[in-house]
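With one protein chain withheld, the remaining protein chains of the complex are depicted in position.
Chains here go by letter, A and B, matching the order in which they are written, and residues are numbered from 1 within each.
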Amino acid sequence: MRGNIRTRCFVTIAVLVVSLGILDFPGLIGSAAAQAPRLDPLKFTFLFRPTGSFTSFIVSQDRGFFREQGLDVTFIVPGSPTDALKLVASGEAQMGLAHSTDTILSRSRGVPVVSVATNHQFGMAGVLAPVENNIRTPKDLEGKTVGITGIPANRVMFEEFLKIQKVDTTKVRTIVVGFGGLPALLEGRTQAMGDAITFSEPIGLNLARGKDPNNHSTYSYMAFYKYGLPRYYTFGIITSENFLASSPKLVQQFLRGWEKGLEWSLKNPEEAVDMFLKRYPSVKRPQALGAWKAILEISTSDETKAHGLGWQDIKVWEKQAQFMLEHKLIKSPVDVSKAMTNEYLTNR
Amino acid sequence: MFGRIGSLAHGDVTKLSVEKLTRSFRDQHGRPLPILEGIDLYAGENEFVAIVGPSGCGKSTLFNIVAGLLLPDSGHVYMNGKDIKGTPGSVAYMMQKDLLLDWRTILENVTLGPELSGEPRPSFRNRARDLMRRFGLEGFESFYPSALSGGMRQRAALLRTVLCDKRVLLLDEPFGALDALTRAAMHVWLLDIWQDFRRTVLFITHDPEEAVFLSDRIYVLTSRPARVKGIVEVSLPRPRGHEIIGTLEFAQLKRRVLDLVWEEEARSLRSGPSECSGDMGDD
Partner (left out) sequence: MALVQPRDGSPKRPDEGLLVPALIFIGVLATWEILTRLLEIKPYLLPSPVLIVQTVLADWPTLFSNYRVTLSEILLGFVLAFVVAMALGIMIAHSSAFRRGVYPLIIASQTVPMIAVAPVLIIWFGYNIIPRVLVTALIAFFPLTVTTVTGFNAVEDDEVNLFRSMNGTRTQIFFKLSLPTALPFIFAGLKVSATLCVIGATVGEWIGADRGLGHLIVLDTAQFDTPRVFASILLLSISGVALFLIVSLFERIALPWRHGKQAPDYRSLFLPWRHFYASRTAATIPKKEV
């Protein structure tokens, strides 16, 4: 009994030493990055966990496009998209990503954020089904079970989609599956996903079935905006009204750096994704690459060719706000001219 | 100030005296509950004084007041002529429960008094070790109280009280929890110790035989509210051994004490139960 005390004391000390040894002390203190005195620091928040869709921003920082503009950008990974909006509104992050729906929603609640560019030119939601389920047109959904996430805005879009396409809704069984849409589809409990996201679920579907992530022939996909719903932007770059007022030049510099980074990433997708993965090694390459390639397809449009990357058509915003008001997603109208601006983009 | 009754066999100087001590508590309904009423008692230098009475909280309350833990409603407590009302630390107090602290070794437990009063550690440790043998605790210095039998625990508590190095000791039913055989052995042992250490001792007991065997004077108290019912002077010769229990004088003294006690029991049975719960509200 007595002898054990000694052994136990040594064991305790040993364990303490070992555990201290593997603590991530550098991580605790934070990387004191050597900063050229002229660089302005800027905190940019993502929407949620890093995915390949954020590649352009990483490239802009790690390939020096931001530095050229005199900025040193650090990235925040928030807990949820609404957290990201709050961080930008409060000034904890100077700029960030936000879904246009959330931007409109928060402005209707008095949150002073402004969209200064759009990352995606087209909506990312639509109906996804494996090709063998033979769902190629909206009418094919009759007699099938469709899984949706239950997010209100998405639900509204799916129902509007059915209505516009004159699908008999009594014949379509809709169940809320939350974020278990893919497993439900794979298990056969549903035949289609009602609000799949372009750069995520199709890739996941392919990977789960052992196929090439960007193989489009294994599934059928109906993007809402192609089937009558108003076109809407999705992920856009936002900042707060305060920051816009206090540091308009920094916003311009950010957007200029980002445009260059986006351009480069569009031309060199594989290398761009590799840079992303260097920062976030826990993301898997097939997923990241698949996501980025899906984003490629919606990053450019006729408008961007005419007006430059990131350009936003105010009419698209107006239609989206109107749609949201009609479907009671917002309670009061939103003055879209205050919610977005192209003023800070380089080529307008 | 006070009258001496009978002749004192041990010493002329009064060490401790209690005058007209009165104390009430409040019961659970808020009504005043008198516990002590005008208690008068005294103990001379190095005398052994017993306090006997029916079960109840009066006697422990008396001790609490003498020890300075409680203030009386009226009355005085004098030691060496000085009023020690409300000043703890004037006497050494051994309570009914041994209150040995589980996390301290026996040595650490018995030296609690000098430790608290700031005496240097080597000094009191040595004093304690010397005495542990006398108290039958030799070899248990580094053991915890859980290793001790009931009798040993009482002896440890008593040693703790003795090591406080005070001239007056209050012992509240020190042998109450022990069986008769152990108790008998403890009586002889206690007198033996007391012969060497010569302190003034007040002790509470239920056992009239114990009272007669050990003490020089016995106060018999009434039931609640407690008053001094009677005083029995014990002038048996010292040192006393077990053989004294069979003597006529012993039996007569014991008879006198028993008579007082039984008379009081009968009287209290007639007047109704005296509730005395442990949880008394203070004023």
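Here is the rule we go by: a contact is a pair of C-beta atoms (placed from the backbone, for glycine too) under 8 Å apart; a residue touches a chain by one contact, two chains touch by 3 or more.
Since the structure is predicted, the reported quantities are computational estimates derived from the model, not experimental observations.
Engineer: Out of B:Q28, B:S55, B:S74 or B:S117, which is the one that touches the chain we can't see?
Structural biologist: Going through B:Q28, B:S55, B:S74 or B:S117 one by one, B:S117 is the residue touching the chain not shown.
Engineer: Looking at the whole complex, which of B:E138, B:D179 or B:E265 touches the chain that is not displayed?
Structural biologist: Touches the omitted chain: B:E138.
Engineer: Which one, A:S90, A:T169, A:S246 or A:N347, makes contact with the chain that was left out?
Structural biologist: A:S90
Engineer: Decide which residue listed in B:G38, B:G89 or B:G230 touches the omitted chain of the complex.
Structural biologist: Considering the complete complex, B:G89 is the one touching the chain left out.
Engineer: Tell me which stretches of chain B touch the chain missing from the display.
Structural biologist: Residues of chain B in contact with the hidden chain: 64, 67-69, 88-89, 92-93, 95, 97, 99, 101-105, 112-113, 115-117, 136, 138-144, 146-147, 149, 152, 164, 185, 189.
Engineer: Touching the hidden chain in the full complex, which residues of chain A are there? Just list them.
Structural biologist: 1-3, 5-6, 8-9, 11-12, 15, 19, 22-25, 27-28, 30, 43, 49-51, 75-80, 82-83, 86-87, 90, 92-93, 182-183, 186, 200, 204, 207-208, 280-284, 287
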